[in-house]
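Before any comments, here is the structure.
With one protein chain withheld, the remaining protein chains of the complex are depicted in position.
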Amino acid sequence: MNVIASRPAPQYPPHARTYRYDEIDREFLAERIAEFSDQVARRLRGELTEDEFKPLRLMNGLYLQLHAYMLRIAIPYGLLNATQLRQLALIARRWDRGFGHFTTRQNIQFNWTKLEDVPDILRALAEVDMHAIQTSGNCIRNVTTDEYAGATPDEVVDPRVYAEILRQWSTLHPEFTWLPRKFKIAITGSPNDRVAAQVHDIGVLAKRNVAGAMGFEVHAGGGLGRTPLIGRKLRDWVPEDEFLGYMEAVLRVYNALGQRDNIYKARIKILVRDLGDAFVEMVEREYATMPRDPYRLDPAIVAAIAAHFAPPPFAALNDIAPPEDPEFAAWASRSVRPHRQPGYASVTISLKPVGGIPGDASADQMEVVAALAERHSFGEIRVSHVQNLVLPHVRQDELFAVWQGLRAAGLATPNIGLISDIIACPGMDYCALATARSIPVAQRISERFADLDRQLDLGECFVNISGCINACGHHHVGHIGILGVDKRGEEVYQVTLGGSATNDAAVGELVGPAFSYDDIVDAIETIIRTHVAHRALGERFIDTYRRIGLTPFKEALYAAA
Amino acid sequence: MSSTPKARPATAPVVFTANRLRDGRVVWLGAEGSWVEALAAARVFPPEAAAEGLALAKQGERQQQVVGVYGVEIRHLAGAPVPLKFRERLRAAGPSIAAEPAGWRLAS
Partner (left out) sequence: MPLLEDGRIVDDPWVTVADDAPLPEAPTILPLARLQREAAALAGRNGPLGVALPPDVAPEAIAPLLGRLALVELTLPSFRDGRAFTQARALREHHGYTGEIRVGGHVIPDQYLALLRCGASTVVVPEGADPAVWDAARRVIGIAYQHSAAPGHPLSLLRRKLEVA
């Protein structure tokens, strides 16, 4: 019945560890695209009203933004191979304006798509086993995980295996497609949280017990937005085979009881906050009364999926000293990260050039990264939750060549983790919900702090910017958070300090009255000067802030007033 | 959705805007129920005729030409309509940033 179903498997780099679709997955995807293409056709013919079409298009990642339709494409837990990244470049050129925007949910969005082109774009995506399913709408969204999975030395469990299991389980889940509100799951397999697990609807820490058995610590009810909340731990230990059953139980309680009459109170975090321990008990009761067998996660299934993520054929190498080139060394000090395999490293590619749009990459740049990945990283690329890219497995003796390749493409800004490595949502330049612009604020801040020596002197500092209270730019958990709001038809910016998204997750504190668009960069400058005046030797901004509190910053910012 | 709910009655002249169904582009209600891409060609309704304008614009929604109709208050500057609110000025003009990432393109 479907042409796409019988198409040949795409040619992938042989050792890139992405989940490899088989005939069944491809048939499913073909069916789904046929379904949505039909829905688009019905909409264009006027057989579906916008009211009816909207939730359907959202479930396929299609938004209507300020200036155009925006298509958000799922990059499952941020994993791509070179063939897939090339296809994204092709889509950017053919159906958009030659670039794409990587998001904090490890997805990519195209800002200038046309409704009538969407079926063609989806078919082009399906050619490389990609899609836009559930990147929006009140359903379980793309699961996110550690961008260094399978590479980082501190990993206990490879989270990709369980992220893929969650992906499959949540795909067109019959019961959880019309939830009260969107639902975001993050999973990590390392004790050092790099996925902001505690500010997700469900945050999962995969771990092993003393006997070596696999299990999961499950948190729920975290989230940002209008009501930022840190999640509550539901269970310290869910055995591996009970993982999906337990997830079902959490979602079921939420689907039955989450608020439906007030969009601002519909996320699970409100239910968890309001019910407290009773929520945990309800989940346990639901789980206890469920039939276990149909939901049991068979170890054979886990093993079969884990095989997709086996280590690539690493060469037997030893760690080596980096070449002595000062410019390379400056880049490497920010972008190169230790690997679990001797002689290898992970490379973080900055999508935050000075004055650039955070997370944007041109089609040409995507192709450069794809080629570098093929040559130096087993054809594998990751999208990080701070809107950068990662080459996970690079030989140390090839780092210099990678750097040269990146530098030639404007992708070697040595600012990872520094003040100009800014997270910014699209804001009012694209987003229909925005109350202010985000991107130009990020651009101006990165220009103000363009001096690399100054950035290095300041050390790690996360600036996060959102264009409205929905907090897609995670401003609450930025060391410095900036929220653009509307004040009588003009943009103003509120500043919060002290947020964090890591193990010590915290919501930032509001520093005082908002700043105008013109003044916001000076305000950030004042905050940084205050930090520098008070810091102990080598102290990061966040640590200074925690030590001295809000008052010195407040005084410096509002002294003149 | 791109509509700003507007409960209070208009106090300034109003134009009507929406996104075109098939490609999502910003359009304005022009003469005789047409939808035009340039704000300058939008039909301007005096505040007291805002309801009439909205009814006309809504027809475009019913005929499945456009999506998310709403009214935008404007003033005249050198003869051209200019929205009062920053958001609407930005929406009319397009993104305030370069539409392509700064940085690097292949020489070809």
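Which chain is which? They are A and B, in the order written, and residues in each are numbered from 1.
Simple rule for what comes next: a residue touches a chain if its C-beta (ideal position, glycine included) is under 8 Å from a C-beta of that chain, and two chains touch if they have at least 3 such contacts.
This one's a predicted model, so the numbers in the text were calculated from it and none came from an experiment.
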| said: By the document's own contact criterion, which visible chains does the hidden chain reach in the full complex? | reply: A
| request: May I ask which residue of A:Gly212, A:Pro291, A:Pro313 or A:Gly538 touches the chain that does not appear here? | output: A:Pro291
| note | Touching the hidden chain, out of A:Thr145, A:Thr171 or A:Ser466, is A:Thr171
| said: Under the stated touch rule, tell me which residues of chain A contact the chain that is not displayed. | reply: 24-25, 27-28, 31-32, 34-35, 38-39, 52, 55-56, 138, 165, 168-169, 171-179, 244, 252, 255-256, 260, 289-291, 294-295, 301, 304-305
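Methods note: only the chains that are shown with their structure count from here on.
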| remark: Per the C-alpha centroid definition, the whole-Å distance linking chain A and chain B comes out as 33
| note | Residue set of chain A touching chain B in the complex reads 43-46, 50, 54, 64-69, 97-99, 113-116, 353, 355-357, 360-362, 364-365, 408-411, 428-430, 432, 434-435, 437, 439-440, 443, 486, 489-491
| In the complex, chain B residues that touch chain A | 1-2, 19, 21-26, 61, 63-64, 67-68, 84-87, 90-91, 94-106
